[in-house]
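Complex shown without one protein chain; remaining protein chains in place.
So, chain A:
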């Protein structure tokens, strides 16, 4: 009897201690010399929360600016409104999902085509077709516009050429005359992040150096200075980010020449090389291209349809595609070694510009170039998760191989927060990376 009573006593004693909390003192969030009461984000698709080849609600809700704004809440951050797609048009532009793996372990994807926010397609004279999306009206803190280059920020007609920008403007495509720079600076703000400039190099790179041109260096410097002058005109502080080395992303490192060759050799062991149509020199203005065997220094895009390899090419005497100097892989699928050198040279220039202009204005810099290069080389371990720059399995990049997963965006948000904390002597708390997902796998 006594023993039972004593066990009850002991149990009562234990439950009493359950109420004791282990005392923990944490750092109070502070804003330092910055003011987060109205934070705006300027940038492209990465800023908008673009992922898996599209802009959709889930991606928007995990955009790095929204994560930063959430972390700023305790340090005087104000409300942060994003131009979200509505719940019944949650799939926005549409995107791709992973549906499984084939017998080789290759990922199989499918487009999401329901619940889109597509309004229509408008033909803009001397430009082409522009897809438009359901208009957004209301306050905006996240000005991320997929596709925008630094080159475009002063263009009055840009609201007619980019459906994602048109979506934010009151007028319909064809009637807009507001430049991006005027639009984002129309309403006063106290703090900004700026991650523009990626597309000035990425557009050229992802088209294999064939479908787009690199923004002129002097133009880049002039526009970046203009941008920061305008952004800081009313005393706002902020963070600028450098441009990652576009060749370090899975879009260029997943399908490799060696891999294609190995696949060919399974059927035809005698195959010696695959051929590409490559730039003859590293002069950006040069136009000479010639076929040659691909090497490890040539990058094949993730979008290259590998099923084309070996198909007879009628215009070249039915020689197999990609396997002879007469039937090389088309330029648009290859960022060859010379093109890589050109892109690297431009990105280095752009980043030096970003760093020096930001420094001249006393603005913090989040060095994404160095950060992502380090990840590509060494990987990154966060909260017990091994991350790297590999396609799908790396955890950072979404299914398009260019844009990030929510976990990738959370890591980017933390890089911004670290930079602003250091520059402005603030203590904005870091986001919990483990709380954000990587690529979704089908059940």
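Of note:
Keep this in mind: a contact is a pair of C-beta atoms (placed from the backbone, for glycine too) under 8 Å apart; a residue touches a chain by one contact, two chains touch by 3 or more; residues count from 1.
Here, contacts and distances are computed from a predicted model.
The complex appears with one chain absent; UniProt names that chain "Outer membrane protein transport protein" among the candidates "PadR family transcriptional regulator", "Outer membrane protein transport protein", "Cu2+-exporting ATPase" or "Sulfonate/nitrate/taurine ABC transporter ATP-binding protein".
Contact with the chain that does not appear here is found for just one residue of A:84, A:375, A:392 or A:413, A:392.
Only one residue in the set A:78, A:107 or A:325 touches the chain that does not appear here, and it is A:107.
Of the candidate positions A:168, A:223 or A:260, contact with the hidden chain is made by A:260. In the full complex, chain A contacts the hidden chain through residues 2-3, 6-7, 9-11, 13-14, 17-18, 20-24, 26-29, 74, 96, 98, 100-102, 104-110, 254-255, 259-260, 263, 302, 305-307, 381-386, 390-393, 395, 418, 429-430, 432-435, 437-443.
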